[in-house]
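First the structure, which I've put down as structure tokens, then a few questions once you've had a look.
Shown here: the complex without one of its protein chains, the others still in place.
Chain nomenclature is as follows: A, B and C, assigned in order of appearance, with residue numbering initiated at 1 for each chain independently.
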């Protein structure tokens, strides 16, 4: 069944989002950050809807038909396709952070290994790296960038509650890791979100390298 | 001598298998997982035959003529080409696991190093990784995925016997490593088998990274 | 506002420089050495001007319009674009080393990690590597190549002063690292500068590998 759009969403708008997601997915897959059909990607469509990858597709070969519409409770809209199992983590960002337009979840080796390594302390502290300035709002390497590491679970409401709890403290949140799994990050447009993801991958890889070398 | 097909095997069927093997081999070679003409690949053709790579060819540049027909005892059928030395490990999968349609054997650096490192304990235990869910039948990171590591030998019947012994215990078997050598994995179609191989490479690489970092 | 060139600078000359910078940036970005819009590149145009990358652009997709003219005090000439924040480090090279025509600043993982690791001792000593001969003036692996590591700061005059202090001692300077940041190197043409950068990346990576293995 092809995607049927509700009256308020022009097909041009949905297709632009779907194409942008497919293009980003292709580039991230080429980097090896979406192994074995893992990872999922979304973009806000309007105040009440987002476009998100359909579950289980090979992220290196997405096209428009691999992207579906959901509402911000995570329900499919105008399609019987099944959204990614982790849809609730995407819609949470759109509900709680109204400025955010894009959520990218990848699953690189660096992200997976860092999440295991820092799981016990529950957070990665990044400090002293020039590239922290690639995260919106950071203007110096002397700042501290904290990336929480949440325990993995197959039960999404638990993860949603942990993210909510962090946000409720008022501490900044630019991204989080899930133990043994991958990273979630977001931004106000695709370029900013890609820049965040690229910087975080780089910073985590540098931290792992430093650990190996300082042992 | 070109491949001559027996009456029951249409050339379209054999060519489809040969082309699928060549295409997969090309992509796996590009990843560096088939160094120096190592590795071999096969697909089931029917209940009694499989298509398999001819011995010694460069896996990055295979075409239809580099694939030959064998029966499930590993004998060449309709050709005087020599099948891969490890043909018996492919036919064993087709004989013992009737649902399986594809066997991929690669030889990446990660696979070779992991096989050496875990040879003494005879098995790699994978646990706590979200990507275990890429293996058919696994639905949570809380499961345990066991990959046996068998001693290497140039005498194939010894390896066949070890694989048989594992299968005879009734324990699940999705893949195995051979010490100092590489990995064998399989699936019900090429996409599933590629997903298995990609996930196993990723998981072994993550395990090696964690070891380096936890030392 | 498009770039307006002063009377003494033919547009062919400026465009040749801009195109050479964009081409180099594209290749360096493909190597992953310019993550998240970091890095900047320049070429001398004449005794009083240089062409330099405009701040914040994605280094993998530069074209002529992403390059601007500056004078050797770092002021924009004929444009209201903003040059890279680190422009003063480029113009310093052109002012103090009259033979130099190209300055490349990249930000690879190896460069960032090496800068952190060697920050305390303030210098990387490279010795015993055949590839030291790729640096102009080096003719044997028995020479010693010193790459200083300066503390990072968001205040450019501090960095300029540190580089000046090194040059004032009369010690050779072919490149320097900034802690948690990246590398600066230069040369008499693009080919020499690229050769320097490639050799330094290689040598730093080898040093890090040796450390990991000798621990």
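The definition used in the following text is that contacts are C-beta pairs under 8 Å (C-beta built on N, C-alpha and C of every residue); 3 or more make two chains touch, one makes a residue touch a chain.
None of these values were measured; they are calculated from a predicted model.
A.B. asks: Just to confirm, in the complete assembly, which displayed chains does the hidden chain contact?
C.D. replies: The chain that is not shown touches these displayed chains: B, C.
A.B. asks: Just to verify: which one of B:49, B:107 or B:133 makes contact with the chain not shown?
C.D. replies: For the chain that is not drawn, the touching residue is B:107.
A.B. asks: One chain is left out of this view; which of B:64, B:96, B:162 or B:212 touches it in the full complex?
C.D. replies: B:212
A.B. asks: Which of C:58, C:146 or C:198 touches the chain that is not shown?
C.D. replies: Once the missing chain is taken into account, the touching residue is C:198.
A.B. asks: At which residues does subunit B meet the chain that is not included here?
C.D. replies: Residues 35-38, 58, 107, 109, 112-113, 116-117, 152, 154, 178-182, 208, 211-212, 215 of subunit B touch the chain absent from view.
A.B. asks: Quickly run down the residues of subunit C that touch the omitted chain.
C.D. replies: Residues in contact with the chain left out: 128-131, 134, 139-142, 191, 195-196, 198-199, 202, 205-206, 209-210, 212-215.
As a convention for this text, only the chains that are shown with their structure count from here on.
A.B. asks: Graph of touching chains, which shape: line, ring, star, complete, other?
C.D. replies: line
A.B. asks: Per the centroid of Cα atoms for each chain, what is the distance between subunit B and subunit C, given in Å?
C.D. replies: 47
A.B. asks: For subunit A versus subunit C, what separation do you get between their C-alpha means, in angstrom?
C.D. replies: Here subunit A and subunit C have centroids separated by 33 Å.
A.B. asks: Among the residues of subunit C, pick out those that touch two or more other chains and give their numbers.
C.D. replies: none
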